[in-house]
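Encoded as structure tokens, here's the structure I'll be asking about.
As you look at this complex, bear in mind that one protein chain is not there, while each of the others sits in place.
Moving on to subunit A:
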Amino acid sequence: MSFFSFGQSAEIDIVLNDAETRKKAEHKTEDGKKDKYFLFYDGETVSGKVNVTLKNPGKRLEHQGIKIEFIGQIELYYDRGNHHEFVSLVKDLARPGEMAQSQTFDFEFTHVEKPYESYTGQNVKLRYFLRATISRRLNDICKEMDIVVHTLSTYPELNSSIKMEVGIEDCLHIEFEYNKSKYHLKDVIVGKIYFLLVRIKIKHMEIDIIKRETTGTGPNVYHENDTIAKYEIMDGAPVRGESIPIRLFLAGYEMTPTMRDINKKFSVRYYLNLVLIDEEERRYFKQQEITLWRKGDIVRKSMSHQAAIASQRFEGSASSEKALSQAKEDSN
């Protein structure tokens, strides 16, 4: 910004065309605060107006060109100088010249590819933003407007359960099972822990959700672990043959979808950590990766999936009896 009162300066304002109708999403900033930004999806058009308002009316604004850019970039906190831009689009709004009065310029970035989800983490940030620039000889005038991008997925075709038997020989054998390996952000983890052998004195058992952010490549890989949730599922000493149920609702926790090797720069992965604690505060644990994905809020045309579950809950085994009687009829 120029400190001299002679000479002309201007204020830039970026306004989206669909600012009234477009949804906003909350996103954490680097210092931990939460802010709301306009929400975009992959392939959506970004269009709007750039308002350039002259500060001193009557004086002309000399410039070397006005442009607007749409940028998607990855910023590693330990390497702030280098921004890795994976999307970079530019539209020229005005050729070099003079502006006699305040003006508004239209812009449109059609069907912009936004391949990754916006992410603000411990060591890395991925963001999308519009940047309008008035180029000048001495100093440019700039305005940035951040937007948030969500990546959506649909129910995966293959979603096997996680079932495993683990333990310490002759001391503790358990079999744990989680109903799926891929969960959406508002899903429920349903599972059970079955005790096959208990020769240690267990005090309680909990499930933790751990988020691991990995930045860097090769020898400079850095992992940042963060325990997002701790959920006690058992209090007291179990015996052989006991089965402890798990029902963990994910909607209550702040999580992002699993991100694997984004632009070869970083990953964000989630793990379920089953922890048993004995009377001497010794911890026995087993970590298992789960895949998180983001489900769209759109009304689903096919309700068969939900309807099937709902009917099973209320009818119990009636539907299987129906199937059995039907099969009998068919065979006769």
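Keep this in mind: a residue touches a chain if its C-beta (ideal position, glycine included) is under 8 Å from a C-beta of that chain, and two chains touch if they have at least 3 such contacts; residues count from 1.
Just so it is clear, contacts and distances are computed from a predicted model.
K.L.:
Which protein name, taken from UniProt, belongs to the chain you can't see among "Sorting nexin-12", "Glucosamine-6-phosphate deaminase 1", "Immediate early response 5" or "NADH dehydrogenase [ubiquinone] 1 beta subcomplex subunit 10"?
P.N.:
"Sorting nexin-12"
K.L.:
One chain is left out of this view; which of A:Leu197, A:Ile210, A:Ile262 or A:Val275 touches it in the full complex?
P.N.:
The single option touching the absent chain is A:Leu197.
K.L.:
I'm checking contacts with the chain that's been left out. Which of A:Asp92, A:Asp140, A:Glu165 or A:Glu279 qualifies?
P.N.:
In the complete complex, the chain left out is touched by residue A:Glu279.
K.L.:
Can you name the residues of subunit A that touch the chain not displayed here?
P.N.:
Within subunit A, the residues that touch the unshown chain are 168, 170-172, 177, 179, 186-188, 190-192, 194, 197-201, 237, 239-243, 245, 247, 278-280, 282, 297-300, 303, 306, 309-310, 312-313.
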